[in-house]
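Left out: one protein chain. Kept in place: all the others.
Note that the chains are named A, B and C in the order they appear, and that numbering of residues resets to 1 at the start of each chain.
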Amino acid sequence: MSAPALAVRLGALELPNPILTASGTFGYGLEFAHLSDLGRLGGIVTKGLSLEPLAGNPPPRVAETRGGMLNSIGLQNIGIERFLAEVLPRLERFPARVLVNLFGYEFDDYARLAERVDPYPGIAAVELNVSCPNVRKGGIEFGHDPEVLARLVASVRRATAKPIAVKLSPNSGAPVALAEAAREGGADILSAINTVLGMSIDPWTRRPRLRTNRGGLSGPAIRPIAVRIVFDVARQVGLPVIGIGGIETVDDVVEFLLAGASAVQVGTALFRDPRAAERLVDGLAARLGELGVASVGELVGAVRPWESPK
Amino acid sequence: MSAPALAVRLGALELPNPILTASGTFGYGLEFAHLSDLGRLGGIVTKGLSLEPLAGNPPPRVAETRGGMLNSIGLQNIGIERFLAEVLPRLERFPARVLVNLFGYEFDDYARLAERVDPYPGIAAVELNVSCPNVRKGGIEFGHDPEVLARLVASVRRATAKPIAVKLSPNSGAPVALAEAAREGGADILSAINTVLGMSIDPWTRRPRLRTNRGGLSGPAIRPIAVRIVFDVARQVGLPVIGIGGIETVDDVVEFLLAGASAVQVGTALFRDPRAAERLVDGLAARLGELGVASVGELVGAVRPWESPK
Amino acid sequence: MIVARDAVARVVEVVPHPLPYFTLVLEVPDVYAEVTAGQFVMLETTGGLEPYLRRAFSVADVSKRGDVVVIELLAKVVGRGTRAMAELGRGTRRALLGPLGRGFDLPEAGPVALVAGGVGSAPLLLASRRLAARGVRFDFFYGGRSAADLPRRDDFARAAQAAGGRLVVATEDGSEGFRGRVTEALAAELDAGRAYRATYSCGPMPMLAALARLSAERGMPGEAALETEMGCGFGACLGCAVPHVSGRFALCCQDGPVFRLDEVRW
Partner (left out) sequence: MIVARDAVARVVEVVPHPLPYFTLVLEVPDVYAEVTAGQFVMLETTGGLEPYLRRAFSVADVSKRGDVVVIELLAKVVGRGTRAMAELGRGTRRALLGPLGRGFDLPEAGPVALVAGGVGSAPLLLASRRLAARGVRFDFFYGGRSAADLPRRDDFARAAQAAGGRLVVATEDGSEGFRGRVTEALAAELDAGRAYRATYSCGPMPMLAALARLSAERGMPGEAALETEMGCGFGACLGCAVPHVSGRFALCCQDGPVFRLDEVRW
């Protein structure tokens, strides 16, 4: 048997393999250049970018919890202009597909950001963060109202020809409805999931462990939530899905593929092991061999759900 | 200093201490009688009871995940009549407060159940499960529509004089709105949270690990989600709250109290250690001493939230 | 029946057979001396919190070493918990809940057949000891994928011989004994004219289901120790449902783990 095919295609987005790094967990990619071979990854999703640079939230911004962590980075970023001028040219030296994660405060910010990145061939796709629970001012929670979300995505659709991924929130209670709205608006891909709203309090100081009180929970703890949402969305919405949430091992990657994801993003696990994503590329290739499967595509959505008991 | 006071009061419900056992994780209480001293607990919440006995879901029903577990018991129970006739008299021999957890398929089931238990002095309160994600037929998801929930609670209010606790779902996206609806309907107490909808797939067999495909996630993994909901609900709704979700240590108990819970329920941790709840009663007494706090009440809601950064 | 208690067990040793199979020897409270074959324990596998839940293991043997009662667990490394168990150091202490559940209702007279699939042999080792003590003759049918999947086969052979019976090995790859499934080996013996008053079995579900069919066909009663996912092991979580002919679900941990073959909806 020839080497199993790792390449995947999500609509118009082609990736050499299905292992990407999740937004906000891989910096702008360059932070890892001396620690991991970026060129071996399926792709890199940048830290969320906004029109203007953003200072982010005051510390403390991260806290470990059982099987995961909370964060309230507050979307600190260098802004789209500095990214395009300073970071992208350096990133382009690595043969890695770059997806830009975009977020705005105003409805129009998203289209403006998309328009701005549209001319750059070094950007393979845009991912819209409409679901980050950390920024409270303005309406970052565009991701919780299907009608608004559909219009938002449509406005981005008009602004760029690049594949659009919409990143779903697990906090809405109705991920499928939101995913459908994203599809109506013209999204090509669904990314699921962003962090889960959580909180932790130090029992001695009585202070919330994050300066913003609440924050986003990520890591293995949320994996079953993510798998459930990927499963629901993949079956019911009919767009390719990127699975995200607590991925650390090849078993986890396979689990998300089976649930219906065509690719995955690795997040928090990178903090524990900067080479986690790269290792998963090797591990997945080996696993396909063990499974006697010729391509990643054979696993996508290949879960065998139980029928309803009579 | 005299021994710290562990007793708490949630509206009309008085408990010797704030450590209860969570519904569905302590059987009907008797299962633990030879393993733990039931009389030392703040109270016992029974397995969910319905009008008729229920066989539950086919296996597999439980699966461990990172920092937690998934279950799809499907509310197997002996029915309210057998409970009242056979179990309650035996439970009454232990000096433990008994709360009955009730659920129905039809709107009217709840009031009928409440009416049925109302005459029994051995039952300290009712807890309404309007949020269990495991039973799909009928409208168990009464807990996701504020308007329906308010009417449902009002119907129960008319059926019993006992304190009513309403158990909130973390899956709705709007726990505060639901909690407010429960209050409008006449609830005395809010229990938060029930399990989080999740899924896990065996990468080798390609089968979901639960026979129902999806199930409820519990255990330490969900603790930050539960703390966040308790914090939000306690501040915004003005009813006493029972905190539930991943509690295992005294630190966790204190965390929930600080977040605004007046009592807590211990669930999954009991599977790991049948004496977990009893140990927490001792541990909490000791901790109050270490904190120099005279009563549990001093901790309730005593979190020091950070102000919004300017 | 003994009331289960939650105690702290001390690791005496871990014996590889070789890995992935191993025996874990634990120093336990005296009550275990009265354990019934087929009963099980819930063992805390690591001192840490990952994995979180305890794991279920049949008591494979019990004995006295000097003044203390020790039990043996015969297990296979299949995941995180069993991996941690295989690495337990002498003297380590672990929480242990047991003995739990209902064991085999072993007969006073033979001959009977014990039927094991792989590490499902564990509770049948203790059953062998008890039968041998009663002078009940039995043959031991031991099946596995290959010869490597028959841990402690010599112990089983000796136990059967001591009771006047013998060990019949079946391997799916034919690397030892009968080539095929253990239930096929049993059927072949029956076809060859051998008769058993009953079977006592433990192994994978498909094997037990096949045995139940055979048992019904041949009018030969039997009991099987079942394995299901378990949250607690003592009736609290209702996670261990076993489809029962009554139409309801029995609890593996309380109503079982040993069931009559004709009680279960396979």
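The working rule: a residue touches a chain if its C-beta (ideal position, glycine included) is under 8 Å from a C-beta of that chain, and two chains touch if they have at least 3 such contacts.
Keep in mind the model is a prediction, meaning the values are calculated, not measured.
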item	value
Visible chains in contact with the missing one	A, C
Of A:Pro18, A:Gly42, A:Pro60 or A:Gly260, the residue in touch with the unshown chain	A:Pro60
Residue among A:Asp37, A:Glu92, A:Glu184 or A:Asp273 touching the omitted chain	A:Asp273
Absent-chain interface as seen on chain C, which is shown	46, 48-50
Residue ranges of chain A at the interface with the undisplayed chain	24-27, 31-32, 34-35, 47, 55-64, 66-69, 71, 73, 76, 219-220, 268, 270-275
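Please note the rule applied: only the chains that are shown with their structure count from here on.
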item	value
Lowest number of touching-chain links that must be crossed from chain A to chain C	2
Furthest chain, CA centroid comparison against chain C	A
Centroid distance [mean C-alpha coordinates] between chain B and chain A, Å	33
Two or more partner chains touched - positions in chain A	66-67
Residues of chain C touching at least two other chains	49-50
